[in-house]
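To start, I am sharing the structure in question, which I have written as structure tokens.
Left out: one protein chain. Kept in place: all the others.
Per-chain residue numbering starts at 1, and chain names A, B and C are given in the order in which the chains are listed.
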Amino acid sequence: MHRLILLMNCPDKKGIIAHITNFIHDRKGNIVYIDQYVDRLNETFYMRVEIEVDMSNNYFNDFRNEFDKTLGDKFKLKCEFYLKEEKPKMAVFVSKYDHCLYDILSQHKSNNLNCIIPFIISNHIDLEVVAKRFEIPYYHIQVEKGSKEKAEKIQIEILKNNKVDFIVLARYMQILSPKLVDLYKNKIINIHHSFLPAFPGAKPYHSAFKRGVKIIGATSHYVTDELDGGPIIEQDTVRVSHIHSVNDFISKGEDLERIVLIRALKLHTDRKVMIDNNKTIIFN
Amino acid sequence: MHRLILLMNCPDKKGIIAHITNFIHDRKGNIVYIDQYVDRLNETFYMRVEIEVDMSNNYFNDFRNEFDKTLGDKFKLKCEFYLKEEKPKMAVFVSKYDHCLYDILSQHKSNNLNCIIPFIISNHIDLEVVAKRFEIPYYHIQVEKGSKEKAEKIQIEILKNNKVDFIVLARYMQILSPKLVDLYKNKIINIHHSFLPAFPGAKPYHSAFKRGVKIIGATSHYVTDELDGGPIIEQDTVRVSHIHSVNDFISKGEDLERIVLIRALKLHTDRKVMIDNNKTIIFN
Amino acid sequence: MHRLILLMNCPDKKGIIAHITNFIHDRKGNIVYIDQYVDRLNETFYMRVEIEVDMSNNYFNDFRNEFDKTLGDKFKLKCEFYLKEEKPKMAVFVSKYDHCLYDILSQHKSNNLNCIIPFIISNHIDLEVVAKRFEIPYYHIQVEKGSKEKAEKIQIEILKNNKVDFIVLARYMQILSPKLVDLYKNKIINIHHSFLPAFPGAKPYHSAFKRGVKIIGATSHYVTDELDGGPIIEQDTVRVSHIHSVNDFISKGEDLERIVLIRALKLHTDRKVMIDNNKTIIFN
Partner (left out) sequence: MHRLILLMNCPDKKGIIAHITNFIHDRKGNIVYIDQYVDRLNETFYMRVEIEVDMSNNYFNDFRNEFDKTLGDKFKLKCEFYLKEEKPKMAVFVSKYDHCLYDILSQHKSNNLNCIIPFIISNHIDLEVVAKRFEIPYYHIQVEKGSKEKAEKIQIEILKNNKVDFIVLARYMQILSPKLVDLYKNKIINIHHSFLPAFPGAKPYHSAFKRGVKIIGATSHYVTDELDGGPIIEQDTVRVSHIHSVNDFISKGEDLERIVLIRALKLHTDRKVMIDNNKTIIFN
């Protein structure tokens, strides 16, 4: 038995669910998970389905083609098809902070992160020691004023050669060019160290400290051209008080960052995230 | 347009969802909400559906009868049918604590609780003043050693005369007889002032204080014959520390109690709770 | 035995604590609570002390005078002195929303809020019914374009006649004039329905919905001339997801608002809040 995951969306219309569930039923698929959501403002229908099925020969391709032909046409339905057993390839970008990287690699080794990590890219040499600890190739690509374009060219080459499916910026402190963002649209996941939209950009812990907030947060989101403005996947918060210094904010915040980022990565690799304009739909 | 809510369960089988969604589609119902859950251990299928439909004449009764006849038979499907506009009647039982009662009556006045409150029953006279403030009839029925059976007889008469749908024990400090519990099976909601199953029974805040826990909780559950052992609807927790006295525990806990109880009541009155053996399924 | 509460601050210097604790010790005061905080950036020392003492005759005045004379001079120490048994007077300003008002009045009736509520002021007549329920005088003072100054004059007269100690804006939807803010500096408490500094100003739930956040919040703060920019007393957050509409945000948010506002009021009336520039120090 195999597991097939379908992520679909289309303009909302009566009878969609009935048609889709019939289609699956007719092909001996057993629906083990179904969840749907209708965005009433944009009148768009979103659904995630997991199917258990005995998948011989060309089942997967036939299923996909027939699905697109019949339902795709009838409902203007767009669908992504995934086999659960096929792990996506995730490139890891880091800078000098090691807490998120350690968490990603540890969770990966503990089999809690359903992906392949072909390599780590960094603009600094510092974390090569961590990469070595976990036996992952490490590319040190310096990014300096004026050399950014050149660096990105090398990065893209490595990404393409490795057929990377998505990228995680695990506290990579550089802003990516629109070109790279466009190349991996909705496939670059960032962790921002504040409760967005409060404190976007640089030094959010310092700003939070200055404002005297009683709670700080972390936010994982897809990267778009707007700085820290992309669709939010996951957020969490932790209480602080007047006794905490900026360094305490940073220390508590780093614990949040790694938790929030790991959660976002699990949701993404488990194919539980869909994007609805600038928001995410999380089928969890 | 009316809203119809269906809560159903049956032994799990292939094709159920397709059949149900077809049935609704054929009767011009527009599914605005669908959520399902399969209990794999007991191989039972649970689903909640909300339908928007133009409901003329005998639509509701016809829908119900045909549903039971076709799907009920075919899948051994049991279904409850509710019209969203029909508010359930909730009896409130209290003792001497007023915090949950104030919250229930305030939320009710603010239209946040979709029910009718025909009366309040108490074994003490203390909270009559609160009932008067909110113009709700108040029955003072003393419960003393030996008189419990007699008191319950009066309570049941009032409940029946008012055609009460369900009961909330808003810190009613008495244990109900199996007879009354049986009469309103899965229809009596209690708030227990601990994070169950820790500290069941009397004086949980004192026990929590003694144990030196760092977090206390509150639990709202359906009442069964096992003390504080019924299906849990909602729980929440709050941090405490060594600086807090038993009275601080009580004060923080009371805030939790009212929040947790109100949430449970909203879930129940919005028909979002199903019971799966001794657990709840919350379609939220 | 009486309880005396001291809130003090001065430039940080070695030996302060020793001097203060000696002073109290010499006057037969038993320190039942002591907590201090040093703002290292501004080199300012803050301390809260609770003393149990047998307080005959002129003890309170003598204590205060001697304290100011000896320690005030020596350390440039400023100190506020409170008797725990003296309840502050709180004016309540509301508009049309009743959820915070119900909570304040209920908690007050349940003896969970250590203050006197002499009256409620509103620019609308709607909540007079709630005031009546709880037997609190209600002043309906219309605030219209052009009449704001006149309205505030009446408000201030009522505030002064009643010797009000502080004001709570329990979802009072008007911006106060700098004059009124100045008159009750650090004595006006507002509840803002977002996690500040995200979404200040009008319609924060709509903005949060549009941004697709996964957590919403509420913030209680002292009012300053900067809109939603004053010292934060308390914040809290609750999770939301794509399934929640703007109305769900509002409903979940209102529950937060009342919890956060009540907590802030308890801290303020228990004399546990000090202000350090634009931040609060909470001795809890």
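As a working rule, contacts are C-beta pairs under 8 Å (C-beta built on N, C-alpha and C of every residue); 3 or more make two chains touch, one makes a residue touch a chain.
All figures in this text were calculated on a predicted structure; none of them were measured in a lab.
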| item | value |
| --- | --- |
| Hidden partner chain, touching residue among A:K14, A:K28, A:K69 or A:K109 | A:K109 |
| Option from A:D12, A:D39, A:D68 or A:D98 whose C-beta touches the chain left out | A:D98 |
| Touch criterion as defined above, residue of B:V32, B:C79, B:I158 or B:A198 at the omitted chain | B:A198 |
| Where the unshown chain meets subunit B, residue by residue | 37, 40, 195-199, 211-215, 217, 231-237, 241-243, 245, 276, 278-282 |
| Footprint left on subunit C by the chain that the document does not show | 14-15, 17-18, 21-22, 24-25, 30-32, 34-36, 38 |
| Subunit A, residues in touch with the chain not shown (by the definition above) | 98-99, 102-103, 106-107, 109-110, 112, 130, 133-134, 251, 254-255, 259, 262 |
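Heads up, the rule we're going with is that only the chains that are shown with their structure count from here on.
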| item | value |
| --- | --- |
| Chain pair, most C-beta pairs within the contact cut-off | A-C |
| Angle of rotation relating subunit A to subunit B [CA atoms, steps of 5 degrees] | 180 |
| Subunit A and subunit C, separation of their C-alpha mean positions in angstrom | 42 |
| Multi-chain contact sites of subunit B, meaning residues that touch two or more partners | none |
